[in-house]
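The other protein chains are all here in position, but one chain of the complex has been omitted.
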Amino acid sequence: MIGLNWYLGAAAILYLIGLYCLATKRNIIKLIIGIEILINAAHLNFIALSTTTVGLDPLARSFVIISIGVGAGVIALALSLTLLIYRHYGTLDVRKMRRLKW
Amino acid sequence: MSLEFMIEVALIGFLILFAILAVELKKLAYAVVSLGLMSTVLSIIFYVLYAPYVAVINLLVYAGAVIVLFLAVLSLMSPGEKGKREEMKYDIATEVSGGLLFIIIAILMVQVFIASYVGLHFVYGEALNLPVLKPFQNILENVAQSVWQVRIIDVLIQAMALFVAGLGVATLFRRERGEKE
Partner (left out) sequence: MLPLAPWLCWGIPVIGALLTPLLAKIHPKVRDYGAVLFSIVGFIFALSMVPDIFAGKVVNWFTGEVLSTSIPYESKIEWIPGLGIEVGVLVDPLSVFMANIASGLGALIMVYALGYMHGDPDLTRYWFFKNFFIGGMVLLVMANNFLQMFIGWEIVGMCSYALIGFWHKKKDPSPVPDYKTEGEYNAMCGMKAFITTRVGDVALLIAILTIYVFTWKAGHPTFNFLELRSEEYIEWARLLVASGLLIPTIILLFGGPIGKSAQFPLHVWLPEAMAGPTTVSALIHAATMVKAGVYLVARVLPIFVEVFKLINFTGALYTFSLIVACIGAFTAFLAATMGMVAREVKKVLAYSTISQIGYMMLALGVGGLIGYVAGEIAEGYYAGTFHLMSHAVFKALLFLSAGAILHATETKDMFEMGGLKQYMPITYKCMLIGALSLAGIPPFSGFWSKETIFDAAWILANEAYAHGYAFIGTTGYILLFMAVITAAITLFYSIRMIAIIFLWPESEYIKEREHKGEHIHEAPPVMWVPLAVLAAISVIGGLFAPMFQVFMFKGWKGVEVHVSMEIFAELLFSPTILMTLGAIALGGIPAYYFYWSHKIDPGEFLEKHGFFRAVHKFFYNRWYINDFYTKVIVGGFIKLSLGIYRFFEQGIVDRFNYALAWVVRSFSQAFRKTHTGDLNYNMIAVMLGVIAILLLLLFG
């Protein structure tokens, strides 16, 4: 087994990739992909930190299970909104949707 | 440099590779497939980390259902969209500042990581390295107990919320189709 650090590092890098995606991409689908990467990074962190030689923390795992369900719900909602936006505006560019700005 | 070590490092490498691909690929369909591969790799990592339940659910939900949903949404868009390259211009301001911040955060994270390693080591003592092996049966029971006894109400409420969310998404799709007719 490799150390905990590798996994924590991997989670940190995933998190960074997600943030980078959200900060630079303009396609809504890409943004949703970024959100999912962020969620996955958090899950990896949870699981990695709950796995020690002292014991395995079942609570952290059950939290991750619940969080996976919630994340899936969030993404499904985001996708359906995307579809509506696409039909309404005819584009996926997030910058075109700024009608609320005055 | 055992085989195990190499496999695990390779898994992490693939994880990050697919994440980068998911973000950077120009064709949306490819990006989504890459995301699915990333979720699959992540599931394997969960399995390696003695979290079989999480692995299976992650595989089913993120690598399965969500990807199918992505593809379904893409297929509902105009036929050219999924294969179309992103035609949007690059915005220098966000690309540059985002990249710059990316690098800064990465450097800081390494710093924090090194700084906190001492602290973590203090908390966990010798336990910081991952366990060699644990009987599987035990883990399954623990997690099942945790989900079904301690957090049962959360699970039920969540199941209901997801059901309602599914209904809501279905309604959103449906109404749109009705308007078109």
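The letters A and B name the chains in turn, as written, and every chain counts its residues from 1.
Note that in this section contacts are C-beta pairs under 8 Å (C-beta built on N, C-alpha and C of every residue); 3 or more make two chains touch, one makes a residue touch a chain.
Keep in mind that what you see is a predicted model, and the values were worked out from it rather than measured.
From the set A:24, A:50 or A:80, the residue in touch with the chain omitted from the display is A:24, counting the whole complex. The hidden chain makes contact, of the residues B:109, B:144 or B:162, with B:109.
Residue-level contact of chain B with the missing chain is found at 91, 94, 97-98, 101-102, 104-105, 108-109, 111-112, 115-116, 152-153. Within the complete assembly, residues 19, 22-26, 31, 94-95, 98, 100-101 of chain A touch the chain that is not shown.
By our rule, only the chains that are shown with their structure count from here on.
Per-chain CA centroids place chain A at a distance of 6 Å from chain B.
Chain A contributes residues 1-10, 12-14, 16-21, 23-27, 29-30, 32-34, 36-37, 40, 43-44, 47-48, 51-54, 56, 58-59, 61-62, 64-66, 68-73, 75-77, 79-84, 86-87, 92-93 to its touches with chain B in the complex.
Only residues 4-5, 8-9, 12, 15-16, 19-20, 22-23, 28, 31-32, 35, 38-39, 42, 45-46, 49-51, 53-54, 57-58, 61-62, 65-66, 69-70, 73-74, 76-77, 81, 86, 88, 91, 94-95, 97-99, 101-102, 105-106, 109, 113, 117, 120, 124, 126-132, 134, 139, 142-143, 145-147, 150-151, 154-155, 158-159, 161-162, 165-166, 168-169, 172-173, 176 of chain B touch chain A when the two sit together in their complex.
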